[in-house]
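Missing here: one protein chain of the complex. Every other protein chain is in place.
Chains here go by letter, A and B, matching the order in which they are written, and residues are numbered from 1 within each.
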Amino acid sequence: MLNNSFFYLFTLSLFKNAKRYISITLLSTVVIFLLSSVLYISGSIKYSLQKQLNLEPDFIVQKRVGTRLVPLDDAIADKIVDIYGISEVTKRVYGSYFFDKEHSAQIVGIDLLDEQASKAFQNILRKEEIKSFLSSESMIVGEGVFNYLKSHFYPKAYNFFTPGGKLKKVKIFKVLDSKSALFSANLIIMPQDLAKEIVGLKENQVTDIALNVPNVDEQSNIRSKLESLFFSARVYSKKQMQEAYENLYNYKGGLFLVLYLVVIATLALILYLRYTLANSLEKKEVAIFRALGWSIKDVITLKSLESISIVAFSFLLGTLLGYIYVFMLGSPLLKNIFLGRAYEASITLIPHIDWLTLTTIFILYATTFLSAVLIPVWRVAVTEPKEALG
Amino acid sequence: MVEVENLNKIYTVGSKQEKVLDGITFHIQKGELVLLRGVSGSGKTTLLSILAGMEKPSSGKVLIDSEPISKLPDIHLSHFRAKKIGMVFQHFNLIENLTLLDNVLVPLVANRVGLKEAKEMALAALKNARIEHKKDAYPNRLSGGEKQRGAIARAIVAKPSLLLCDEPTANLDSKNSQSFIEQLMQMHKEGQTIVVATHDPIFETLECEHRIIDIKNGKIV
Partner (left out) sequence: MNSLFLNNQVIVYIFSETVLALLTLIIFVMALKFIRYWDFNSFSNFQLKLEKEANLVMTIATFLFTLKLLLLIYFVYTIDNLSLIVPGAMCGAGVISANDYGMTLLFVKIIVIFGLLLFLVVNHYDLLGKNYPLFRFKSWVIVTAALLIFGEFYLDISYFTNIDTSVPVSCCSALFGNLEGANPLPFGLDIKMLLVLFFTLYFGAVVALYLESRLLSTLLLALFGVIAYYSVVYFFGTYVYELPTHKCPFCMLQKEYNYIGYLIWGSLFFGLYFGFIWVIMSLRSYKLERIKLASILLLTLFVAINSFYVANYYLHNGVLLENIK
């Protein structure tokens, strides 16, 4: 059946009957567009999270009393270094700072003597800049923070309140560019000592300690050693963080669920349209084809190919439009649903499409669409050829 | 060529049964021109559609080219239709969205003919029916007579062994009807086996050898 004359007639009937399919195709394209946009956004965020996560250390050691995170004595870091099999122990200082009720920033203290930290820092500051950054009390801020400060008339420096109630003036040294803005929009980076003062840590205190264990097989062993280091020690592994992220992420799937119901409703509509489109004219046409020697199977092949073409076309168009909308136009409206906070409106999503996302859309769409039209297609195809008579 | 034995067709509408064909038996030799006459409702269209393999009888035997067609799976029956039957309809039944040439291609696709060969065959059939100058026209731009010629081209393109015509002149004026009859006689001369179901009196003056089968209330009289 599938020879070149069949395909000739198939393409002819597809284009000549375009009017018949245009509404279905448009509708499907819109559905695919919405679905793909949401999944692109969530995929991109997930990708950024994953990238961020890869930079995270294998383990973090914290101290928790009740549910409260308690500062850690930095002498513990020296004890950790002594455990065999551990590398790259980093003392970390960070905390939140609230400008007002709604606006807060994440303060991160950087120890430039620390090898790892300074390596990561090289992308942000040039070598000659580091000196002047350290010599004055200054900070590097994310774009969101900068915009907030500027609109509140602090374009050059800001007066922080320390937990003790003292004012501390810190110069804005630089603004982070918006490329990696998902995490850095509300970030403030400053030298570690300055950060300790503003988040309210004593000189010998740190927020937590990060470390790496290069040998995967040693991880569980080392973990138990870390846990017995001091009373109320809490150890978090990268895998745990990953699971936490993923689960957090899956709950955001709620929006997806709503959209997914829209898809079902829409496809039910398509089904209905397909039924009504099997009107007397189409039936008559099929009857003529059948009278001229086309079998039921031939007609089903022709009609199924029509449906598959619509599926393929609207899928490609929809996903392409979604890509343009999300990554080239910056997904106005939709992004705010995902990233509700005020700062984050300026975030640019990193273009990232994974095979799995596209397959997921395709499977959902193709299954529903084709299942919905199978029976109507069959109903038209079994039209009796004698209906062409009289 | 055509052997029909004790053919019955009963339609069931609700609880009512209506016997449309009642014990029909006849034979047609190769190259014969047969007129199936009867008023509307006499059952001649049903008989025609059973001969074409478009409808299955309630009982009885139909052999065409010594092949029993009364009970065949759809694929084989369709294949038989595509290969052996040419059909001219009362309302021409050209497909509106396709040009005349593409209309003529439709039965060839069912016969799995390759595109190049199919186009050549279609052009030859249009030429034979003297309508090839309209090959790129859509049916709604054609007159009744032109449509009829196109329909004939489509019916004979696959060189069927049996040409069936259902009330072929019902929608034609007298001039075009006359021209159709001339074409019919031409095909008959070339050895085509033809069955025409009609009640048009114009066929009474048919100037060639032919046989008449009269049908009344589903029986041959």
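Please note the rule applied: a residue touches a chain if its C-beta (ideal position, glycine included) is under 8 Å from a C-beta of that chain, and two chains touch if they have at least 3 such contacts.
This one's a predicted model, so the numbers in the text were calculated from it and none came from an experiment.
Considering the entire complex, the omitted chain makes contact with A, B. Within the full complex, the residue among B:V39, B:I75, B:C208 or B:V221 touching the omitted chain is B:I75. For the chain left out of this panel, the touching residue among A:V61, A:I172, A:I296 or A:L389 is A:I296. Take subunit B: the residues that touch the chain left off the picture are 12, 56-59, 70-76.
Where subunit A meets the chain that is not shown, the touching residues are 39, 42, 239-240, 242-243, 246-247, 250-251, 253-254, 256-257, 260, 296-297, 300, 304, 356, 359-360, 363-364, 366-368, 370-371, 374-375, 377-378, 381-382.
In the analysis below, only the chains that are shown with their structure count from here on.
One simple way to say how far apart two chains are is to compare their mean CA positions; for subunit A and subunit B this gives 64 Å.
Of all residues in subunit B, those touching subunit A in their complex are 45, 48-49, 52, 54-55, 74-75, 77-79, 81-83, 85, 87, 89-91, 93, 95, 97-98, 102, 105-115, 118, 154, 158, 166. Looking at the complex, you find that subunit A touches subunit B at residues 1, 3-6, 8-9, 12-13, 16-17, 285, 288-298, 384-386, 388-390.
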